[in-house]
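In what follows, a single structure is set out as structure tokens and then discussed.
All protein chains but one are shown in place.
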Amino acid sequence: MIRLLDSTPTIRLGGMTGMSGAEGVTEQVIELRLPSRLGYERIAMDTAASLARRMGFADERIDALRTAIGEAVTNAIEHGNQADEAMKVVVLLTVRPNELVISVSDQGRKALEVEQTKLRPHIADVFQRADKGGWGIWLMRELMDEVEFTLAPGGGNLVRMVVHLERMPISDQ
Amino acid sequence: MIRLLDSTPTIRLGGMTGMSGAEGVTEQVIELRLPSRLGYERIAMDTAASLARRMGFADERIDALRTAIGEAVTNAIEHGNQADEAMKVVVLLTVRPNELVISVSDQGRKALEVEQTKLRPHIADVFQRADKGGWGIWLMRELMDEVEFTLAPGGGNLVRMVVHLERMPISDQ
Amino acid sequence: MLEDELNVNIRHRDGVAVIDLIGDVTTFAEEKINGAYRQVTAQGHRYILLNFRQNDYINSAGIAILIGIVTEVNQNGQKLAVSGLSPHFQKIFRMVGLAQYAEIYQTEEEALSAFRRLSGVE
Partner (left out) sequence: MLEDELNVNIRHRDGVAVIDLIGDVTTFAEEKINGAYRQVTAQGHRYILLNFRQNDYINSAGIAILIGIVTEVNQNGQKLAVSGLSPHFQKIFRMVGLAQYAEIYQTEEEALSAFRRLSGVE
């Protein structure tokens, strides 16, 4: 796997020894900490897009990633951190040979209920409601390969999303 | 100053209360932690460029910033952290009403000598040398408004660079 | 950069009210979009085109604003179309179901000729 990363021209970025596990799985982690102010989600979107581009993701996957990470960070700012600018949103971008893992965590001023993570809004119903929102989490689920909600180590809300690189792995084992 | 930030359409990003000092100076800090592997400086360049663009910097200032931060992070990776991928390069981007402050720190596996921070290479001399390098720090100094070398809190090397936003400050004091 | 703000511009072409959305369609855009819609509605327009600019940022808060517009368009018996969306946002509009209530066209011209056919038939 190390060889795959290093011989692939698209991944000048790939990990070598970074956080090697027992199985020789390699990954590299980028951490981004943002103030809880709307607008800063754009920085997370651009950083993730820059990374995904260099990993070799197709443009449409990058667009999907931009939208998903934008929604996750916006929720962390608005809901999880209640737009208290002193609170940080932490974005971890983990580069693996065949996937990019994105985790977005907040400081949990407001807890995310499990039911809220499973909503599938229908536009015809939404017309009847005063609040036309509620599309963010559903969009993340639709656009990413894996989406999972857990508690962050510090007690906040954490969304973990995975996008797979659609490239055939050439295993050297 | 708060008013300036909030009334300026180009700074949807500007700080409000983030790290307010006694004088009411406001700033917002973005932190980026990168693995010490060449190539990852591109992520720092793209993140800083994304931020600078939203702050309203002119394209040529953004190009200068990209080059300067790229050199600083490359040095931190190659020299300060000796390309040990487990070591982190920490980039702090501080958004102020009229400037962007960039600090890049490494874990100091190799100390940066004061004389090295003051070199002004001349190409005619460089032709005679086997090593044609040594342009990085000089480029940072040429391209940024302020450049300063100190020790990082953790003992590593720290470069602090400032770029001024060329927009007339409208003080409300 | 001004791209971070939404600028709204209203034009009238062939009996269609064209609302250009230049910039990002997020929560900050709400007043401007609703204001533009109310203005063309007060002018009695039945055909409305929301003309986006490729590659601008639209998020779920922006989608909620657009669903609000569709709600009123339906109540007021108007016809809404959209143009200028990137393929990514065309896909998202389809996923959300907005495409059932507002025809999606690549360009303003395509949307206008579709409105012409429609007004000829009606």
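Each chain gets a letter, A, B and C, in the order it is written, and its residues are counted from 1.
One rule holds for everything that comes next: a contact is a pair of C-beta atoms (placed from the backbone, for glycine too) under 8 Å apart; a residue touches a chain by one contact, two chains touch by 3 or more.
These numbers come from a predicted model, not from an experiment.
Listed residues B:35, B:56, B:80 or B:136: the one in touch with the omitted chain is B:136.
Residue B:64 is the one among B:64, B:112 or B:165 that touches the chain not shown. Interface note: of A:53, A:141 or A:164, the residue touching the hidden chain in the full complex is A:53. For chain B, the list of residues touching the undisplayed chain reads 38-39, 42, 45, 60, 63-64, 67, 70-71, 74, 122-124, 126-127, 131-136, 139, 142.
Note that only the chains that are shown with their structure count from here on.
One finds 26 Å separating the Cα centroids of chain A and chain B. Our note on geometry: chain B versus chain C, Cα centroid distance of 41 Å, whole angstroms. Shown for chain C are the residues in touch with two or more other chains, namely 4, 28.
Each of residues 12, 54 in chain B touches at least two other chains.
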